[in-house]
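Structure in structure tokens, see below.
A single protein chain has been omitted from the complex, and every remaining protein chain is retained in its original position.
For clarity, chains are labelled A and B in written order, and residue numbers in each chain start from 1.
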Amino acid sequence: MPDATGLELIAQEIRNEDAETVLDTEFHRGRAVLVINPARVKSVLAFLQNSGFTALMSVHGVDYYPHEPRLGVLYEMLDRKEVDRISVKARLHTDDPRIDSVTELFPGVEFPEREVYDMFGVVFEGHPDLRRILMPEDYEGHPQRRDFPVGGEPVLFTYNEEQNYGKYV
Amino acid sequence: MEVKRERLDDFRVRQFQARDLLRGDLDDEDLERYVSERVLTTTVEKAVAWAQGNSIYPLTFGLACCAIEMMSIVGARADIARFGFEVFRASPRQADLIILSGRVSIKMAPVVRRIYDQMLEPKWAISMGACCSSMGVFNNYALVPSDKFMPIDVHVPGCPPRPEALLHGILRLREKIQGHSREGWRARYDAFGTEELLPGAADLQSADVSVFKPGDTAGA
Partner (left out) sequence: MSEDERGERDERDERAGEVGEGPGVAEHGAVATAEMAAGGRGEQSLTEDHRRREESITLSSEPAGAGETHELLTLNIGPHHPATHGVLRLIATLEGEVVRDIKPIIGYVHTGIEKTAEDKAYWKAIPVVERMDYLSYYFNAMAFCGAVETLLDLEVPPRAQYLRVIHLELNRIMSHLVWLGTSALDLGAVSMFWYCFRERETVLDLFEMSSGQRMHTRYIQVGGVMEDIPHGFEERLRKFLNNMPTRADQYADLLEKNQIVLERLRGTGIVDRETLLALGVTGPLLRAAGEPWDLRKAHPYSGYEKFDFKIPVGTVGDNYDRYRVRHAEFYESVKIIEQALDGMPEGPHITPDRKVALPPRHELATSMEALIHHFKLVTEGFRVPPGEAYYPIESPRGELGCFVRADGSAKPARVHMRDPSFVNLQALAPMVRNGYIADLIATLAMLDPILGGIDR
């Protein structure tokens, strides 16, 4: 991981290009996170790609439920030569969660972005094929948001055994 | 050491009896005993059920982790070929047992139902593992218990069930097919009334805390 000073240097370089891009930097337990403005995600990732972080290992979403903005999209980047990892975080509001897709820079995020769309409802603009990937195509709701119920069937005991659908001759 | 035999010179006696039978010489008693030693009477249904139970063709239908244990019973340690069931068919039209091995998600449930419908009668279903029998480890929005959309004959618990457990389930299914199923034992042994009442269950009010109504049995 770039250590805390390395992270600040990277953040400074990005701020030099465009002052509003980097909103915050976090460094916790050896992991460096750049919190950016979601509108600039493509330029930040392109910059990081040029400075050595050529691999985007994972794109995933997080729902920071009581804290606004609620949805976060995290990009885990890897630099194979220096064996360095850095994370980029973009926070979005639930009412209009749109962010640019980075499939042009990293073709391998097609499936992960579809999964974030499916599970959290984040719309990736410019994605070649944005459909639900894990849930059925006509499913309503975004399951991994914190306000979506876990669901499931009631556990059957003797007192509610009538609900046992499997109980027929 | 002496070996006691039931009849002296068994083979020659049988030879003479067969010759006599063919000639029509055996009398009523001898004839009856001869026939009863060699002929088994049964119904057509029972005979067919016996044959069906001994030649089950399972369907290759692996969903998740239980599928790996199902592949283990095809392996040599827990060998399903001992029972004649090693012919796993890929096409549902040619199989008569579907072993739902693994978790059935919402997207997969209509597919499973369609495959089950494509199987020809008589067909049986085993729900292997905890995830498809009840919801298993994952009691959430994404799974469907198999009882909800298709009739299941045997549920095999476990996560994943050992190959021996699955074999036990398959053999219980075989017993069920052949007509001497071990379920409903209370009816068979006329054992109603032997259920255990919780001590003090009759006194419990159906308060918010207690889940047992008065007079409820436990573990019946």
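By definition in this document, contacts are C-beta pairs under 8 Å (C-beta built on N, C-alpha and C of every residue); 3 or more make two chains touch, one makes a residue touch a chain.
Here the structure is a predicted model, which means the values were calculated and not measured.
The undisplayed chain touches these shown chains across the complete complex, A, B.
Set against the missing chain, the residues B:Ala49, B:Ala67, B:Met128 or B:Ile177 yield one that touches it, B:Ala67. Touching the chain that is not shown, out of B:Arg23, B:Arg38 or B:Arg77: B:Arg77 (per the contact rule at the top).
Within the entire complex, the positions of subunit B that touch the omitted partner chain are 60-65, 67-69, 71-72, 74-77, 90, 92, 102-103, 105-108, 111, 115, 131, 137-143, 159-160, 162. Touching residues on subunit A toward the chain that is not drawn are 28-31, 33, 54-58, 60, 62-63, 74, 76, 80, 83, 85, 87, 106-112, 115, 132-136, 143-144, 146, 148, 150-151.
Definition applied: only the chains that are shown with their structure count from here on.
Subunit B has its Cα centroid 48 Å from the Cα centroid of subunit A.
Only residues 134-136, 139, 143, 148-153, 155-159, 164-166, 168 of subunit A touch subunit B when the two sit together in their complex. Touching subunit A in their complex are the following residues of subunit B: 106-107, 134-135, 138-143, 145, 147-148, 151-152, 211-213, 216-218, 220.
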